[in-house]
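What follows is a short report on a single structure.
Heads up, one of the protein chains got dropped from this complex, but the rest are sitting where they should.
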Amino acid sequence: MSSNWGNKVKFSLFGESHGAAIGGVIDGLPPGIELDIDFIKKEMDRRKPGADPYSTKRKEDDSFEILSGFFNGYTTGTPLAFIIRNQDNRSKDYSKLKDIMRPGHADHTGSIRYKGFNDYRGGGHFSGRITAPLVFYGAVAKQMLYDNYDIRILSRIKRISDVEDRELDHINADADDLSGVLSNKKIPVLDADKGRKMEEAIENAKNCLDSVGGIIECMAFNVPAGHGMPFFESLESKIAHLVFSVPATKGLEFGKGFEISKMKGSKANDSFYYDEDNRIKARSNNNGGILGGITNGLPVVFSTAIKPTASISTEQNTIDIKNKQNAKLAVTGRHDPCIVPRALPVIESCMSIALLELLLV
Amino acid sequence: MSSNWGNKVKFSLFGESHGAAIGGVIDGLPPGIELDIDFIKKEMDRRKPGADPYSTKRKEDDSFEILSGFFNGYTTGTPLAFIIRNQDNRSKDYSKLKDIMRPGHADHTGSIRYKGFNDYRGGGHFSGRITAPLVFYGAVAKQMLYDNYDIRILSRIKRISDVEDRELDHINADADDLSGVLSNKKIPVLDADKGRKMEEAIENAKNCLDSVGGIIECMAFNVPAGHGMPFFESLESKIAHLVFSVPATKGLEFGKGFEISKMKGSKANDSFYYDEDNRIKARSNNNGGILGGITNGLPVVFSTAIKPTASISTEQNTIDIKNKQNAKLAVTGRHDPCIVPRALPVIESCMSIALLELLLV
Amino acid sequence: MSSNWGNKVKFSLFGESHGAAIGGVIDGLPPGIELDIDFIKKEMDRRKPGADPYSTKRKEDDSFEILSGFFNGYTTGTPLAFIIRNQDNRSKDYSKLKDIMRPGHADHTGSIRYKGFNDYRGGGHFSGRITAPLVFYGAVAKQMLYDNYDIRILSRIKRISDVEDRELDHINADADDLSGVLSNKKIPVLDADKGRKMEEAIENAKNCLDSVGGIIECMAFNVPAGHGMPFFESLESKIAHLVFSVPATKGLEFGKGFEISKMKGSKANDSFYYDEDNRIKARSNNNGGILGGITNGLPVVFSTAIKPTASISTEQNTIDIKNKQNAKLAVTGRHDPCIVPRALPVIESCMSIALLELLLV
Partner (left out) sequence: MSSNWGNKVKFSLFGESHGAAIGGVIDGLPPGIELDIDFIKKEMDRRKPGADPYSTKRKEDDSFEILSGFFNGYTTGTPLAFIIRNQDNRSKDYSKLKDIMRPGHADHTGSIRYKGFNDYRGGGHFSGRITAPLVFYGAVAKQMLYDNYDIRILSRIKRISDVEDRELDHINADADDLSGVLSNKKIPVLDADKGRKMEEAIENAKNCLDSVGGIIECMAFNVPAGHGMPFFESLESKIAHLVFSVPATKGLEFGKGFEISKMKGSKANDSFYYDEDNRIKARSNNNGGILGGITNGLPVVFSTAIKPTASISTEQNTIDIKNKQNAKLAVTGRHDPCIVPRALPVIESCMSIALLELLLV
């Protein structure tokens, strides 16, 4: 029961990092959608290893195969199943890890949970690779949101380690300009200088055989007002459910999030007014576009904290559960000093999938 | 579809703030549980208006009536339905608000969403009052977790406005001592001095006809390791889904949360070791007791940001949607300058309900 | 997990026959529906004891109270909760039955299932009374189907004991004429003579302190073609799931059902043709209006077998589970010699609820 999500569109996800294949089943897409296969490929390329110079050297071309629900270029309305074969399985890298627990990883917990039968290779079902199917579905969702509502979903890196990008005024930002600045960048930020400092931080970590984390900010523009439901099916709940399903996320805030809790109510409230064209405008967007679980027409904005990669080559103290004694571990193999750049399309997918659930008729 | 949650135990929730009654249906509780009705009452009393000197003057005794699933002091194993009658409905306070949108509230979005048919009185289904049924179920869950696993769930106020309580070392804390310090307090904190400053901040806000928000930290001790599932049914996902269903929450972080994103991997990882009694211990709990969606035996810890109460008596700028023009609004009626103290049992319920889903066999 | 149904509209049901109240929560109704409360009352009156001269003498007025989701005559779009108080609880009738198992009842199985904690009074959660909330929701569904699609749902008694009504040509029947013949009848049949024989059979059973069962045929006219989905969400699956949730149903067939299995394919197939007005017509409706799980525009027709009432006053052989020995039992109290007439609105509700799930946008 760990891999089912959604109500109107049920998304089923499967696969271990070093098993035969990973994939998903999307059940509930309307018939007749002309899927942009190239767009899906591009989105998945953003996520895969090797997409940026800092990531792991593991080679996968992440090419997917659609098995059903798609015919002559259009969705058929029946369940759409797709798989991604695992090609580069250097299983030998992981054989020694069956009994030595890697700190920060789910090895120990997974061992207990699956009573020793879990696929321990490369993280098994816990691997970040399992986010690939999420990006596939997220890309489909993005296309549908754009084609039907003109909704634009963008993201940027707000912070790497202790280097922070500047603030962004979302309600006065232009989605196209923003897209021009952020798209196709190794490190998508607003302040190029901060961008360079972020690259240095990642490089340093790499040289020290260590890792760094960061914060991703995701935004959706042109989201129509009045969608969502209060309480259990609020938009924040849906987004949160997805974001915290992604490995390595440890925090999430909407709008001003934790900052709001310092403000006075008079300052925190986003007040509306009618402008000269009698259109409803807002003076602020502290609530990140969502009130009472329902969209209010302002950009939906959230930030999520990504912890530093747990797999590092630096020697660490840990335990040997087989012999029940303390041990040291230096993990070899291929590891990212920072997964934040690769996580961007994954986090955007959380936004697009949640919005699709909300807006699909 | 907004009021159903859970898989093993399905929880159905209903009610508008000023309708006849609010309530819930808990379907899936095993038979034979001797419910501690007094405990449920006490937990609900912590939430209701009037529980602390700062809250709204609305009088409700929140007494509940169990309609089914409970017989001779024991659960029957069939769906347990309960209701809480709404007694103090000063509907006249709200009649003028049908067309004037209250800033920070879901009035406008709700009007669009429900096409004018929403129950606008007092926030309708969006009201904080709808959390009462959640506390009922949360209390049942707490009892079951304690009786079966010895799990202790506690919470404290980490911050009100800009006043912060001191840090807490969770892995070396004693649940009983902590309970002694935090229970039955108006403002449960570790540092009594900070507690007094928090009271002053709330008092100030009240006098200024304004409001303040804060941060709640919730902890669960004695949680057995190895429970949970990766991805969509991770413990973080479940907790997050519940926390963001609660009105006024705008942020959530597990363990060190957003702080982790600043750390190096070597520092962030919680390393384990065997102590003299050959029991597994940890040097830190930056991950808040959860790794890869699965409990690791350390205390489960999360913090959530609560925004300042949206309803304030200070005059605010807003819009009149009927006449499509700008307007001013001074909300009268009964309003909390700070809902954080009353939100504590609600947030604890998010923890207990999520853990119950995880641990119920 | 026994009392949740539906996807677009989630229906939650609760209550024991002799508990405080029974009721339900309907979550997902669109806002703005002007519910016909009188119609709901009339439908529920058809089901309740005393509705016909043959049924049990238990007096209930089945009046319901709507607790939420309904305001000023319209649905609000939020969960609609309603309860029906249990008034006539002659609990003493049932106290001796705690250990003596009534043949044909769920006493023994329920005792095992609920480990002795089940509410044994009057059948507890197994009681036919639990169908009252189903009829409430079924009435709402009927109204929505009629208002939006002109769909007419009717039913008749095809058989009581060994007395059978004549055949009906559904595709050439007129819904209005049929309604005229069947509505407001004690025993709704086409052949009045057979109707009288059925009354006699029921009277005989009553005098012998025995009971009889029968077959109900349910029809839906004007169902638009092309709705439904193959496999798990086929219309037959939905109807079947609901029909077999109703106590006492033991068989279900669509169209010619078991008869079809005797036919040759050339005879069984419903062939279509264009008539003079170029409208699609059919030569037969052996498939009961559903092909491949999808409606084909012909009347949806199914029949369900209702077993004879299990509670009879005739002495029966059974077992005493407390003393582990054989025993005899003569059940006193109030029992129906035949529940088929009262089951008609319940079965119609299975049809309307399933169709609503299918057609709701």
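Worth pointing out:
Letters are used for the chains, namely A, B and C, taken in the order the chains are written, and counting of residues starts over at 1 for each.
The definition used in the following text is that a residue touches a chain if its C-beta (ideal position, glycine included) is under 8 Å from a C-beta of that chain, and two chains touch if they have at least 3 such contacts.
In this text, all values refer to a predicted model and were calculated from it rather than measured experimentally.
When the omitted chain is restored, the residue from C:Val25, C:Ile83 or C:Ile130 that touches it is C:Ile130. Contact between chain C and the absent chain runs through residues 1-5, 7, 13, 101, 103-106, 108-113, 125-126, 130, 159, 161-162, 205, 208, 210-215, 225-234, 236-237, 239-245, 247, 249-258, 260-266, 268-274, 278, 280, 283, 286-288, 291-296, 305-310, 312, 314, 316-319, 324-326. Even with one chain removed from view, chain A keeps its contact list with that chain: residues 1-4, 8-10, 12-16, 19-23, 25, 27-28, 31-32, 65-69, 71, 74-81, 83, 113-119, 124-125.
By our rule, only the chains that are shown with their structure count from here on.
One inter-chain figure worth recording: chain B and chain C are separated by 41 Å, centre to centre, where each centre is the mean of the chain's CA atoms. Shared contact sites, meaning residues of chain C that touch two or more other chains, fall at 78.
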